[in-house]
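Heads up, one of the protein chains got dropped from this complex, but the rest are sitting where they should.
Take a look at subunit A:
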């Protein structure tokens, strides 16, 4: 059994000895596919710059190209990106050069954490209050439509924070409306309040609905962030929920945190609105904004009056690409709408041919500033009109938007529109970026300390316990191999504190053997025969070893459940180390000791 475990351990630890090839992972975007043609196109691109690939293979719908050096890899990157065009995303990565039989066994090297391989980790907080307010805003517009359709006259509908307030001039209408709203939107809480001669319905979201809204906002944001990250071309991105309002984004190997944060944090979206041509813009600038309209500004500061009703929003955009307007040569964004959006757009443009329509660019930013020592959230909403043009003919599903300053901007906007808008504003609340050089240094230093620590302990044990010490040394090496094997098999993340955990395990793993050997020495001192002493030594030390290790295991479990990233890595290696060391130190050494002393009569033990 011991032999089997050792062999298996060795086998699964093996992949870690192989070199990592600089490689490139090419994935297809949208409706493109990876096939033989892609492979030959990549080959053509490589031939052009005179680079030979070490290998090329399709796996899980992705194409992996290996290179001989990282210079080749970088040089090939641009060429391949240019050759394949926008529908394919090449991403730089490292991949182990394993022989086929190992790959067939499913053996893989350890999964290195960001602190070892380099990369960017950000923790994103989703602004749930804003999500709720947005939902309330949607309901206020729905309620307006509902009351109009039923010809119920109201004085005013307004949103106050997370509440919608509907005002009537007599209680009968109010109660009628309240019933109507209650029947139509069952997920809302309604409250009737009398305020002098004003009769109000206070509408708020029910707790269940609030939860739904928050869940949806988080889910939607995760999807959006994933789309944006995928478009960036980074291999093995990790995007997942943490808690009820946070999202973790981990991008191994990513290098440019500034650009990344800009792309992740952008909440830009577009809204299409009709311009209000019936009222005077000047009056509005002087503070007399007509009901049903809002005052906006163009990029050059020119004031514009637009209708409050939105024709379509960024949520209804299914695709967007950038290019140049065929007539004017200006940078443009070509937009496709979903069914609902297309229907509304067609109806609105149909009814309003000859009137101007505006495109509003909206960006939300949330930041935390320290004011008087206290963190305060500051929200900023930037709204500008990027283009205003006359509707020449009705249009629906596909159309173009101009008015952007540069092609760069058109491209960024297209990316953001394509990836979707964020359902709620986000804020980056934690960032940890590790450069590749630091990661490699950490691996080297960690490896060095494991080796030096191991050597020191082995020398000490061999001197102090002679033959038994050597057996314990064997167990120690075996323990190390097993830890590596288990980490590789579980694909648990190895971090720098994780390596420290392995170092610590090396020091503590001999403890079990020390306990056993001290017992054996005691038994011999008591005048027992060598064989009995070995027997008794193992038996008596057993319960002590178990007790001592379980308590350390408790600490490791607590660490794991509370810790984040790197600390979790420490807990994992510590826990694995404790378990494997119990196996190797008790069962492993027993087997070897029996092999040495088992079948013969022994006069004295070398202990």
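FYI, contacts are C-beta pairs under 8 Å (C-beta built on N, C-alpha and C of every residue); 3 or more make two chains touch, one makes a residue touch a chain; residues count from 1.
Rule of thumb we're sticking to: contacts and distances are computed from a predicted model.
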Checklist entry - Which one, "Protein-export membrane protein SecF", "EF-P lysine aminoacylase EpmA", "Lipid II isoglutaminyl synthase (glutamine-hydrolyzing) subunit MurT" or "Dihydrolipoyl dehydrogenase", is the UniProt name for the chain you do not see? => result "Protein-export membrane protein SecF"
Item to check | Hidden-chain contact residue, picked from the options A:10, A:96 or A:257 | outcome: A:257
Item to check | Contacting the left-out chain in the complete assembly, out of A:235, A:510 or A:582 | outcome: A:510
Item to check | Footprint left on subunit A by the chain that the document does not show | outcome: 123, 125, 257-258, 261, 265, 365, 367-370, 375, 427-435, 437-438, 441-442, 445-446, 448-449, 452-454, 456-457, 460-461, 463-464, 466, 496-497, 499-500, 503-504, 506-508, 510-511, 514-515, 518, 521-522, 525, 536, 539-540, 543-544, 547-559, 561-564, 566-567, 570-571, 574
